[in-house]
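Note that one protein chain is taken out, while the other chains of the complex remain in position.
Our next item is chain A:
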Amino acid sequence: MAAAALLLAVPASAQVRGAETFGPRPFGVLLGDVFTLKTYVDVDAGFRLDPSSLPKVGPVSYSLDLRRIDVTDGPAPNGGVRYQITAEYQTFYSALETKEEKVPPFTLAFADGAGKRAEVQAGRWSYLTSPLRPIASVSGEQQYGLRPDAAPHSISLRRAEILTGLAGGATLLALALLAWSRAWPPFHRRPARPFAAAARAVRKAAGAGETGWRAAALALHRAFDAAAGKRLFGDDVAAFIKTRPAFARHEAAIAAFFDASRRAFFGEGTNAAAALPPEQLTRLARDLASAERAT
């Protein structure tokens, strides 16, 4: 039996080369401290770590907890695999005097594809713990003096207030940009937006009978003049649209408007509103104002 164990043990030690554990400073460890141990194990090619052989997270002994364990692997010098096992422990040992404490080792199992297994003990470490308090009570302290409760603190509103203020400012800026873009007050006299002003005038006046229609048509004419930079007549419309392609979509409606306007102002008393109904005139003015924003 002993011989068989020896036979098994010899190849195992050849397949697993060295398991070393490194820790932080091994003294001055206090109750509640967290420390990380790094264990390196080199194994021959073909062998894999059996993850179920890793210690489980939780209490290891009465005064020691395993908080976290991670495994990473990389290449080892002789074509093997080097495993790095990072174990995070927390000690709850309440020392009365400075004294040595031990982290117990764990057994790692490795297996290759053919079912051969190798085991190695690793992760052993010892350190000195120190007490937090003297044994005799501190002068002036009550015998069982506790640290006070952790009181709830009030929530800080600063961040939320700043965010709300910023959002409010952004809203005002966006509103100003929109007003400027659409030539709303206080930007209604913006020279680059003649049709926006005309659209407002047309909407007010177009429905108010023959005189209203004429006033609306005049407002729209002034907008065309302003946009073209000169007095615009029906014959110039094609040339004007060439220079302002944004209006090209509405060319037919513009031509119809100039036609109706000529008949209304220079015709023989024909009813202009019949040629171009007020709703159509309003819609044209609105479309032109919208097209103007895209230029």
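Worth pointing out:
To be clear about the criterion, contacts are C-beta pairs under 8 Å (C-beta built on N, C-alpha and C of every residue); 3 or more make two chains touch, one makes a residue touch a chain; residues count from 1.
The rule we apply is simple: contacts and distances are computed from a predicted model.
Look at the chain that isn't drawn here: its UniProt entry, checked against "MxaK protein", "Monovalent cation/H+ antiporter subunit A", "ABC transporter ATP-binding protein" or "Potassium-transporting ATPase KdpC subunit", names it "MxaK protein".
Shown as candidates are A:18, A:104 or A:234; the residue that touches the absent chain is A:104.
Touch with the chain omitted from the figure is made, among A:50, A:65 or A:287, by A:65. Check A:45, A:174, A:208 or A:239 against the missing chain and you find that the one touching it is A:174. Residues of chain A in contact with the chain left out of this view: 30-34, 61-62, 65, 67, 90, 92, 94, 96, 102, 104, 131-133, 144-155, 157, 160-161, 163-164, 166-168, 170-171, 173-175, 177-178, 180-182, 246, 290, 293-295.
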